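Yeah, one chain of the complex is gone here, protein chain that is, but the others are all in their spots.
Per-chain numbering from 1; labels A and B assigned in written order.
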Amino acid sequence: MALLEIDRVTRRFGGLVAVDDVSGAIAEGELVGLIGPNGAGKTTLFNVICGFTPPSSGEVRFAGEPITGLKPWRICRRGIGRTFQNLRLFPNMTVFDNVSVGAIGRLRLGPFESLLRTRTARDRAAEVSERTWRALERTGLAAYAHLLAADLPYGRRKYLEIARALATGPRLLVLDEPAAGLNDTETAELARFIRSLHAEGLTILLVEHDMSLVMGICQRVMVLASGRKIADAPPEVVQQDPLVLEAYLGTEEAA
Amino acid sequence: MRTVLAPLAVFAVLFGALPAGLSAAGSGYLFRLADVTLIFCILALSMQLITGVAGLLTLGHAAFYGIGAYTAAILSTRVGLDAGLTIPASGLVSALFGVLIALPTMRLVSIYFAVATLGLGEMIYVTLLNWVSFTRGPLGIGDIPPLRPFGFDLSSPLGTYFLVAALAALALVVVHRLAHSYYGNALRALREDDQCAEAMGLPVVRLKIEVFAIATFLAGIAGALWAHTTGYVNPADFRFAESILILAMVVVGGLGSIPGAIVGAALLILLPEALRAIGEVRILAVGLIMFLCILFLPKGLFGEVAALDLVRRQFGAAWGGSPAVRPLGWR
Partner (left out) sequence: MFDRFDIFFVQQLINGFSVGLVYALVAIGFTLIFGVLNVVNFAHGEIYMIGAYAGLLAIVFLAPPWVALLLLVLAAGIVSGVALERAAFKPFRRFRDEASLKSKAMRESTLLSSLAVSIVVRESVEKIFGADMQAIPRAYADAMQEPISLGELAVASGQIAILAAAILMFAALQWILTRTDIGLSIRAVAANPLGAQYVGVNVDRTVIATFAIGSGMGAVAGILIGLYQGTIFPAMGFAPGVKAFVAMVMGGLNSIPGAVICAIVLGLAEAVATEFFGQGWADLVAYVFLVLTLVFFPTGLFGAGRERV
């Protein structure tokens, strides 16, 4: 059964149709890419999935249940973890604290438990700590745990975003343009990392502008152009698709 | 070991050295000054929780302080309720108003939230001023009985001091525990980027309402203490200028820092008192200190970033942290 189903989603902004009747599905355990030229509607679709923008029509289902219209935090608790395209870290908090926020969201720590330090609060706190360290170790950030996020080297910040999303305990990880601003070596390292996460059984949706990363690691690629889905196939097939070449490379040359 | 020392030192000063010194001086004025400073410590701590930790700039905090003071005043003069009951009741009434106000306004983004709290604070002030049949308007309410909770006579300067100090210490523990726990991390995440925090699974609006309720509860307690220790309440004590005074304490002390809130409160109460000789310059001093602070010490005396490490290392797991957990521990 599909983990995430996008069912005829349309999103309009005034007269502009940013996402036009897009459908698609991601099965448990898949690594899927979502690409498209600038302004194709990738980010809007992304925001619809994560609950930041309600769709004008259509429905998104996660694990068989509709999630359209739910608040972002509820969607996150259902198991969709996300990163942000333009790095939205909590700069005045340490790396550890940044990641712990992801774990806290999942574990529901209330004020009175923290105040009275009840048994459950202690257990949950221990679990937050545990999860946080696991996410930090998984992303290789454990050594930076005490550093302020603002002082982290740029390349590492991408991993901090991912660590924070991992700490929410997602079933589906949605990455928004993780390769933006990285050089070739760093992109290759990131590709290896994403692939290793996938190898551990995590379902991943990779939203990217950069073709090479997606083509290199994804099992399947969806292509958006002007709000419509124009292809949905394995990378080698998409690369040959004349429609994709026209839409994607055409605008790329024009740009 | 060090982690236990700092709070021990705070408590030793608060309950040992300070009252001993004040008693030795035998001055009612100094006792009164200590009480007022501690009451403002509670207010600054509660605002620190909203503004410094959770990042919600509020310009109407004095209104909740006023609601607490009037609740205590009315319950003790009209209903004849014991101070042991009026104090928690003031906290609850204030928190109730806090929640009522938070429900519609929490969706507003920073600056609009600030302005909405200014408006609501002034609304409460206007109500206190004009609802003469209930609050006696600009005359204020006098003859509020001193502190005799449950038959214990604490109306002497020393007794009053101990009760105020005990409640201030309690407020300190509450705010410290909340701020330096994972719950506090969730609140800090709201301050840094609430949209992102929401994407990480935090119920942003609910958290904001919770923290507002807790802070207004503490402000209400501070109000009740003010009413009982002063014996007289008057709407002018809970105006916009008072909100700004509390805000200035937090800004000067450093947003997000608990020692900062205390030092800020002490500084802005005691310094103008010390300057009394050159005339009534309290508010001028507040404005000037705040301005210089924003300009030259944007993080305040103990702003979050510097304070983060300091506070953690000093106070870290002091109040019952579990040593079994790793270095960053149970916070």
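In the analysis below, a contact is a pair of C-beta atoms (placed from the backbone, for glycine too) under 8 Å apart; a residue touches a chain by one contact, two chains touch by 3 or more.
The shown structure was predicted, so the numbers you read here are calculated from the model rather than taken from an experiment.
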item: Chain not shown, its touching partners among those shown; value: B
item: Selected from B:L33, B:L81 or B:L129 as touching the chain missing from the view; value: B:L129
item: Identified contact with the non-displayed chain, of B:F11, B:Y112 or B:F152; value: B:Y112
item: Per the touch definition above, residue among B:A25, B:V79, B:L170 or B:I283 touching the missing chain; value: B:I283
item: Chain B residues touching the omitted chain (full complex); value: 55, 57, 104-105, 107-112, 114-116, 118-120, 122-123, 126-127, 129-130, 137, 240, 244, 247-248, 251, 279, 281, 283-284, 286-288, 290-291, 294-295, 298
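In this text, only the chains that are shown with their structure count from here on.
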item: Whole-Å separation of chain centres (CA-atom averages), chain A against chain B; value: 41
item: Partner chain B, residues of chain A touching it in the complex; value: 50, 52, 71-73, 76-77, 82, 84, 88-94, 96-97, 100-106, 109-111, 113-115, 117, 122, 124-126, 128-129, 133, 145-146, 148, 164-165, 168
item: Contact footprint of chain A on chain B as seen in their complex; value: 174, 177-178, 181-186, 188-189, 191-193, 195-204, 210-211, 214, 256, 304-305, 308, 320, 322, 325-326, 328-330
